[in-house]
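Excluded from the complex is one protein chain; the other protein chains are retained at their positions.
Up next, subunit A:
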Amino acid sequence: MINFILLISRQGKTRLKKWFVPCPERDQFRTIKEVSSLILNRSPKVCNFLEWRDYKLCYKRYASLFFIACIEQNDNELLALEMVHHFVECLDRYFGNVCELDLIFNFHKAYYILDEILISGELQESSKRAVLHHISEQDPLI
């Protein structure tokens, strides 16, 4: 399962965070600090996986944003990257060529879209069309 998912800008600002396991507020901020400094300092040529405590961090950079997923030891790393990519593609389709500003001004929509893709740290829908169908249905409401 995914323990938490983070969107961090290149400057280290948090654009989105979601924990799927109980974790006190203070620890979340400490983790974000630790994880983002680890990842922002990695060179672009190295692999997208990183062992961190008892977990694995799988991350990918899209333009100015790092998407980070923390998974468990025996989870499939590439699959985590694919889940992240699926989320990015959904954001992209929804916003039409998504950029960091979209996520800043529409942070609430990003959370809403994430809720349609991942719950309890597991992927619930892998068809972009199905996800977007649900979102667009409720878009006027938000």
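Basically, contacts are C-beta pairs under 8 Å (C-beta built on N, C-alpha and C of every residue); 3 or more make two chains touch, one makes a residue touch a chain; residues count from 1.
Note that contacts and distances are computed from a predicted model.
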Self-check item: Protein name as given in UniProt for the chain not displayed, "GPI transamidase component PIG-T-like", "DNA-directed RNA polymerase III subunit RPC3", "Dynein axonemal intermediate chain 2" or "AP-2 complex subunit alpha"
Solution: "AP-2 complex subunit alpha"
Practice problem: For the chain that's not shown, point to the residue among A:I8, A:L50 or A:C70 touching it. | Solution: A:L50
Self-check item: For subunit A, the residues touching the chain missing from this view
Solution: 1, 14, 16-20, 22-23, 25, 28-29, 43, 45-51, 54, 73-74, 76-79, 81-83, 85, 94-96, 101-102, 104-109, 111-112, 115, 119-120, 122-130, 134, 138-142
